[in-house]
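What you see is the complex with one protein chain gone and the rest in place.
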Amino acid sequence: MLETCITSVRNTVPLVHNITNYVTVNDVANILLACGGSPIMSDEPDDVEDITSVCGGLNINIGTLNRRSIEAMFLAGKRANELGHALLLDPVGAGASALRTDTAVRLMDELKFDVIRGNVSEIKTLALGSGTTKGVDADAADAVTEENLDTMIRFAKDFAAKAGVIVAITGAIDLVADADTCYVIRNGRPEMGKITGTGCQLSGMMTAFLVANPDRKLEAAAAAVCVMGLAGEIGWRNMRPEDGNSTYRNRIIDAVFHMDEKTLKEGAKYEVR
Amino acid sequence: MLETCITSVRNTVPLVHNITNYVTVNDVANILLACGGSPIMSDEPDDVEDITSVCGGLNINIGTLNRRSIEAMFLAGKRANELGHALLLDPVGAGASALRTDTAVRLMDELKFDVIRGNVSEIKTLALGSGTTKGVDADAADAVTEENLDTMIRFAKDFAAKAGVIVAITGAIDLVADADTCYVIRNGRPEMGKITGTGCQLSGMMTAFLVANPDRKLEAAAAAVCVMGLAGEIGWRNMRPEDGNSTYRNRIIDAVFHMDEKTLKEGAKYEVR
Partner (left out) sequence: MLETCITSVRNTVPLVHNITNYVTVNDVANILLACGGSPIMSDEPDDVEDITSVCGGLNINIGTLNRRSIEAMFLAGKRANELGHALLLDPVGAGASALRTDTAVRLMDELKFDVIRGNVSEIKTLALGSGTTKGVDADAADAVTEENLDTMIRFAKDFAAKAGVIVAITGAIDLVADADTCYVIRNGRPEMGKITGTGCQLSGMMTAFLVANPDRKLEAAAAAVCVMGLAGEIGWRNMRPEDGNSTYRNRIIDAVFHMDEKTLKEGAKYEVR
């Protein structure tokens, strides 16, 4: 029934406040519109409490954090918590710098997140203090594979239990877990890694899914991952020989724009463990 | 004769300084190039007075305002006024936060704008202190419709008279008015609302039209609205079944790139009231 989550988004047009990096922010806004949500961006401490108050959810992405936006993250996050809004953390580059790791850890300590979504190296950094983040990409040595799948499912559930969150670890195989249940998702294309910001886009879209499906957040988070991966597959099928990663970016968002329950039901590839 | 305004832009290549949000800034730059202008962006107080001095117009957009950029808006705006440059305000999200509303009001008080362009909720906020801005989108309850058109034309002219500006209220029906005359424009497609930043793009492009047509600013502002809406129609006709909002964004800017007097004359749908 995961596929009905997108209909909830389209029916309710959730307004999502994004404190996110300036690299991929335009694509985040357009994918939020594509899936049926509505984006607003604000990272000024004097502005964010008002803005987040009129929204249903808050997506915090530390991709190009700075002193001012960090202050805004805490102010907005506290307000979002007070109001019971959906709250998501995308710890971009955790493990690549002390500021990023420390900020992500402090955000986890001081705020109550519904979901933390990152690549495996970022999540390992937060869980173990030992991820080997290579810039903003996961290290191949950390990857979730068919061989280490049982171990990684255990890791995801344990982290979810300890942190009191839903964790979404995305890569070739995606894991979306709470303490008890793990969705193992096999949608997507390797070429998505050649586009900047597919992870950021997913985090923005996932926040809309959480807002629109408050009573089934694990399923909503998994549905967003399926939508993104399936859009990657559909977008790839629409590629012509001369198209490359810049056009692929458009085609993925376009595929989200056309995504409906039927397409999602037929295309989602997941198991529940 | 509104259609000749774009030829003036192409012939004079107006340089436009934009203090604008980081969400849609790339599209603003590309649409300025598409229409025949030239964009430059700067939002550092130590930089903006020099930069605006070499330009012909200044586009102030408060979409992701912060303490630093607000300071820059006032410094650049004052310099632009001293030099007699075209000056436009896009009050993104006025009504959605105190900071945005207050900043827009202060900018209107301290600077002399040629045009204020926003959605109807933003303009109502500035005019009445009572818009019901929903994030960065207009509230449906505020919309200009065929039913309330006479009232809204009166509202636009009154606001223009009181504020001493040209006001451009954009939505399904667009109004561009000074105290005496109102262009009612019916170009555009509803799908444009599924792209982030069509309003921001219009504001950037309109500033170039103002610079290039200093003796007929009302007509120039109306022409820019027609170009944007008509580009939305042409871009939509060029959509293939698999295309969605991300590709639509490109197609609209592409249509502006090809816009000429003949196309604009044939496609512009407006009446003067």
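Order as written gives the chain letters A and B; numbering starts at 1 within each chain.
Here is the rule we use: contacts are C-beta pairs under 8 Å (C-beta built on N, C-alpha and C of every residue); 3 or more make two chains touch, one makes a residue touch a chain.
All figures in this text were calculated on a predicted structure; none of them were measured in a lab.
Across B:107, B:255 or B:268, the single residue that touches the chain missing here is B:255. Remark: the residues of chain A touching the chain excluded from display are 21-24, 26-27, 63-67, 93, 96-100, 134-137, 194-197, 242-247, 249-250. Residue positions on chain B in contact with the hidden chain: 15, 22, 25-27, 29-30, 33-34, 38-44, 46-47, 50-51, 54-55, 68, 234, 238, 249-258, in rising order.
The rule we apply is simple: only the chains that are shown with their structure count from here on.
Taking each chain's centre as the mean of its C-alpha atoms, chain A lies 33 Å from chain B.
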